[in-house]
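Heads up: the structure comes next, in structure tokens.
One protein chain is absent from this view; the other protein chains keep their places.
Labels run A and B following the written order; every chain starts at residue 1.
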Amino acid sequence: MDFVIISVIGVLFGCGTYLILQRHLLRVVVGLSLYSHGANLALMVSGGLTRGNPPLLTTEAPYVDPLPQALVLTAIVISFGMTAFATVLAFRVRQVYGSDVVDELAGGEE
Amino acid sequence: MMAPDLFILFIMGPVVTAAFLAAFHKRDLLQRGVSLTVSLGLWGLSVVGLLSILQNGIVVLRMGNWAAPYGIILVADVLSMTMVVLTMTVAVAVVAFSLRTVEHAHQEHFYYPLFFILIMGVNGAFLTGDLFNLFVFFEVLLIASFALMALGSQPGQLRETVKYVVINLIASTFFLISLAVLYRTMGTLNMADLAYKIQMTSGELDPTLTILALVFLFVFGTKAAIFPLYFWLPGPYFQPAAGLSAFFGGILTKVGVYAIFRTFTLIFRHDPSVTHELLLILAALTMLLGVFGALSQMDMKRILSYHIISQIGYLILGIGLFTPQSLAGALFYMVPYVLAKSALFLIAGVVQAATGSTHLKAVGGLQSHSIPLSTLFLLAALSLAGIPPLAGFFSKFIVLQAGMEIGRYGYVGIGLLGGLLTLASMLKIWNGIFWGEETGDRRPVPLQPLLPGVVLLVFFIVGIGLFPGVLYSVAQVAAAQVSDPRVYIAAVLGPDVLW
Partner (left out) sequence: MSGFLLISLILLPLLGSLVAWPERWRQRLAPAYSLVPILQLLVVISFWTTVQAGEGIQCSWPWAPSLGLYLSFSLDGLSWLFTGLISGVGVFVFVYAAFYMADDPTLSRLYRFLLLFNAAMMGVVLADNLVLLLVFWELTSVSSFLLIGFRSHRAAACEGASKAFGLTAIGGLVMLFGILAVYAEHGTFELSVLLADSTSISTAAGLCFLVAAFTKSAQFPFHIWLPSAMEAPTPVSAYLHAATMVKAGLYLIARLTPLFADDPTWSATVTSVGTVTLVWGGVLACKQVDLKALLANSTVSQLGLIVLLLGLQTEIALFAAVLHILNHAAFKGALFLTAGTVEHEAGTRDIRQLGGLRPLMPTLTVAATLASLSMAGLPPLGGFLSKELFYESVLEADLLLTTLAVAASCLTFLYSFIFFHGTFFAPAFHSPQQQHASSHAEQHSTLGLIAPIVVLSGLAVLFGLVPSLAEALVTPAFTVMHGAPPLLHLALWHGLTPALWLSVLTVILGGSAFLLRQRFLGAIREHQAAYSFNRVYSDSLTGFTRLFQWTRALYMTGSVTDYVRYLLVALIVGLSLPLWYFFGVTPPRVDMGGIALPEYYELGLAGLMAGAAVMCCRAHSRIVLVLTLGLVGALMSIFFVLFSAPDLALTQILVEAVSLVLFLMVLRYFSIMVVVPQPHISYARGLNIGISVGIGLLVSGLLFAAIVGPSLPSPIPSYYLSNSHLLAGGYNVVNVILVDFRGFDTMGEITVFSVAVLGVLAMVELGVRGQRPLGTMFMVSFPSPILQSFARLTLHLMLVFAIYLLLRGHNAPGGGFIAGVLTAVAMTFQMMAFHVESFSQEMPWKPLHLVVVGLLLAAGTGLGSLLVGYPFLTSAIGHYSFPLLGEIELVTAMGFDIGIYLVVVGTSFGIIRTIAED
């Protein structure tokens, strides 16, 4: 299963990259979200994937490695904060520029 | 002797301050008074902390009282504490400058809270001994810098913030990927544990480690703005208010450099003939392309932004040469350079305040307007260009001496060439802004009150230049600590760790 998931991660990163390289800011933000989904899956893979062994001590052993899950949770929260910020940024850019086409934001190098 | 637990204050102090200031974000006097007091207090504390470490050795803090590698630990060695002291020094100068320059609306919209969160992130990144925790602190400083960069929501600001956000979020994602690979392979995230495990293996992990080293170099190199990852920097660093530019330009990229410094001395030292050789090549290109870019610019702040890149090259050069002296040199390089860079950005802010522009064509003849300002500029700029007896000279001197000793003449030559071109662009600013016919507006702004922060920074530049031995002895202790990873490992995992 791990190999299937790393292929999915590859697809997520590929699609994420494609979207980040698009002209519209909202797509860029969506691309970044796909990136973070991919990274979260990668962290999950790093602990090894097992079915039905949640790290709850109230259930029966064995348990899956709990550390990657904790890391993913932290990463989800952080990327949620980042995405929220980026979304609002895109929205403000749209408001101020009247456009969210990245190319039209080019400049700033004098 | 400072109680080890107090070291947490460099991280938690700013957070608590930030939360407090965010609650009272409309109270003008409170905002400014508390900011100045706290930054001064933490600055003093950081100096005491550094002295204490120099005397008593590395301090290790277990967060939640959990031992490494299970819990997160903070490690304050000479390298990281020097960085903290440097950060706090710049922070004091920036706060002092901000007291007079920050717009009221910005202040009400969390300028100071965000700034303190930024400090928290930076200090946390310097002090943590855990790679995932380093990621978290990177994110802390990133989001604070995003918010600060966009503060004001002017079109140019938003535009550059977009670039900055996108690039940094990409780098952060790859940070996570590399952590995933790392955890899968090494089974730990603690840096000392990692270093220990690598020391105990006999080469079968080397190909994986090389791959990891390169991914980490990509991640940290993007933050540090080394070749070929620096392209994002000049635009965004030009935009924010001068006080912030000073902190961004002075400190933020150095977090990336610090991370390279730490990981490539502690962890990725399995095959220097590949990894560190690569660092040297990138360092040379970074030095040259940065300064080429600077020479092509006609605006003071833009020139300074490109110089950030160029100077990063010297730091990487010191790390790449990978001898005790070159590492000491890299740390020695860091201090005056950060001070000078921050001072110069602040001076650009004063110029902006006085004339409304920092473009070389739009401003001129400021020397007659303010002798103190021009003197401060000259001292900082000449230090950056490595003119003796200012501190920057000894920076260059030590790094290049280290290169000379192991026969890397080519890199020494490139370093010297970079110095010459740096001087050329500093003279360009001087001629454009301070000499020449008096052009540009002269706003009726009293400049003297803007200067205390700059004076503080330049004071240290001159002081280090006159007494280079003091900082060098600190740098030597730091280099001794980082060039033998066993010191760090033993401090974290306990002296009875099995070798």
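We adopt the following convention: a residue touches a chain if its C-beta (ideal position, glycine included) is under 8 Å from a C-beta of that chain, and two chains touch if they have at least 3 such contacts.
The structure displayed is predicted, hence computed values, not measured ones.
Q: Quick one: jot down which shown chains the absent chain touches.
A: When the full complex is considered, the omitted chain touches A, B.
Q: Which candidate, B:Val38, B:Val166, B:Ile308 or B:Leu346, sits in contact with the chain we can't see?
A: Considering all chains, including the one not shown, the answer is B:Val166.
Q: Looking beyond the chains shown, say which of B:Val38, B:Val122, B:Met186 or B:Leu244 touches the absent one.
A: B:Met186
Q: Hey, which of B:Leu295, B:Ala362, B:Val445 or B:Ala490 is the one touching the hidden chain?
A: B:Leu295
Q: Out of B:Ile177, B:Val363 or B:Ala478, which is the one that touches the chain we can't see?
A: B:Ile177
Q: Which one, B:Val15, B:Val47, B:Ala362 or B:Val462, makes contact with the chain that was left out?
A: B:Val15
Q: Kindly note down the residues of chain A that lie in touch with the hidden chain.
A: Given the touch definition above, chain A has residues 1-24, 26-28, 30-31, 33-34, 37-38, 40-42, 44-58, 63-67, 69-74, 76-78, 80-85, 87-92, 94-96, 98, 100, 102-103, 105-109 touching the missing chain.
Q: Quickly run down the residues of chain B that touch the omitted chain.
A: Residues in contact with the chain left out: 5, 8, 12, 15-16, 18-20, 22-23, 61-66, 69-72, 105-106, 109-110, 113-114, 117, 120-121, 124, 132-133, 136-137, 139-140, 143-144, 146-147, 150-154, 158, 162-163, 166-167, 170-171, 174, 177, 180-181, 183-188, 197, 201, 204-205, 207-208, 210-211, 214-215, 217-218, 222, 228-229, 231-232, 234-235, 292-293, 295-296, 365, 367-368, 382, 387-389, 393-394, 396-398, 400-401, 404-405, 412-413, 416-417, 419-420, 423-424, 427-428, 431, 434-438, 467-469, 472-473, 476.
Quick note on the criterion: only the chains that are shown with their structure count from here on.
Q: Roughly how far is chain A from chain B, centre to centre by C-alpha average, rounded to an integer in Å?
A: Chain A and chain B have C-alpha centres separated by 28 Å.
Q: Per the contact definition, I'd like the list of chain B residues that touch chain A in the complex.
A: 132, 136, 139, 142-143, 146-147, 150, 153, 155-156, 158-163, 165-166, 169-170, 172-173, 176-177, 179-181, 183-184, 234-235, 238-239, 297-299, 302
Q: Give every residue of chain A touching chain B within the complex, in rising order.
A: 20, 25, 28, 32, 35-36, 38-40, 42-43, 45-47, 67-68, 71, 74-75, 78, 81-82, 85-86, 89-90, 92-93, 96-97, 102, 105, 107-110
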